[in-house]
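One structure below.
Apart from one protein chain that is not included, each protein chain of the complex appears where it belongs.
Then we have chain A:
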Amino acid sequence: MSAVLTLSGLDCFYGEVQVLHGLSLELNKGEVLCLLGRNGAGKSTTLKAIMGLVPAKAGSIRLGDRELTALAPHEVPKAGVAYVPQGRRLFAEMTVAENIEIGLMARGKGKPTRDRVLDLFPVLRQRLGQRSGTLSGGEQQMLAMARALCLEPEVLLLDEPTEGLMPSMIARIRETISSLRGEGVSTLLVEQRLEAVLSVADRVCFIENGRARETVRASSLRDNPELVRRYVGVG
């Protein structure tokens, strides 16, 4: 499999505090790679570093042949990386349709993209005129993902997409991530729920103290609870 996104020797700091220590990982085309680790391990920071929100002091982030650390944060999405942060962060005063439209405008996409995205989340079709701040948590998450997918990204970064959602919504999000895999979108997922990880991820990368410790096939985790216990503290 060919790597679509490659992080090599990444060092990132919050002020004086080093958060990522030479972190390296590879995301292959069309796969779902999950970052797993304790709180504060550096999972979300890794996603922010890819987006340029946390500058890399050393190391490289390559999308195919393109170096992302050289880009301004607003240029990273144009290069083909979409990001759905923790907490969704919609434009609450805008309607569902306007949220989607602003996503489409960003890369000059039109109706075919809009239709494809709404096909992935049919519930949003019935809510197009509704203010996004009034949607349920699950619907907000779907809208956040829909808006990101309007960019038609090669790589999708999802930070805890199932956080605080009811089981039926979690299942819907999982299905969507799986169907994106079929479309060739590579997903880097930060997730805390082991069940969600096992059901959707191809591989799991354990992050500890800002370092990628081990990367294993997700299917192997069921037979190896010790690994999860060691890096996540549960299992």
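By definition in this document, a residue touches a chain if its C-beta (ideal position, glycine included) is under 8 Å from a C-beta of that chain, and two chains touch if they have at least 3 such contacts; residues count from 1.
One rule holds in what follows: contacts and distances are computed from a predicted model.
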Name the chain not shown, per its UniProt record: "Branched-chain amino acid ABC transporter permease", "Putative hydrogenase-4 component E", "Lactate utilization protein" or "Aldehyde dehydrogenase family protein"? "Branched-chain amino acid ABC transporter permease"
Touching residue (missing chain; options A:21, A:38, A:62 or A:107): A:107
Contact partner of the left-out chain, one of A:89, A:125, A:193 or A:222: A:89
Hey, which of A:58, A:97 or A:171 is the one touching the hidden chain? A:97
Among A:57, A:74, A:125 or A:229, contact with the omitted chain is made only by A:74
What does the interface between chain A and the hidden chain look like in terms of residue numbers? 51, 53, 72-78, 83, 85, 89-94, 97-98, 101-103, 105-107, 129, 147-148, 151
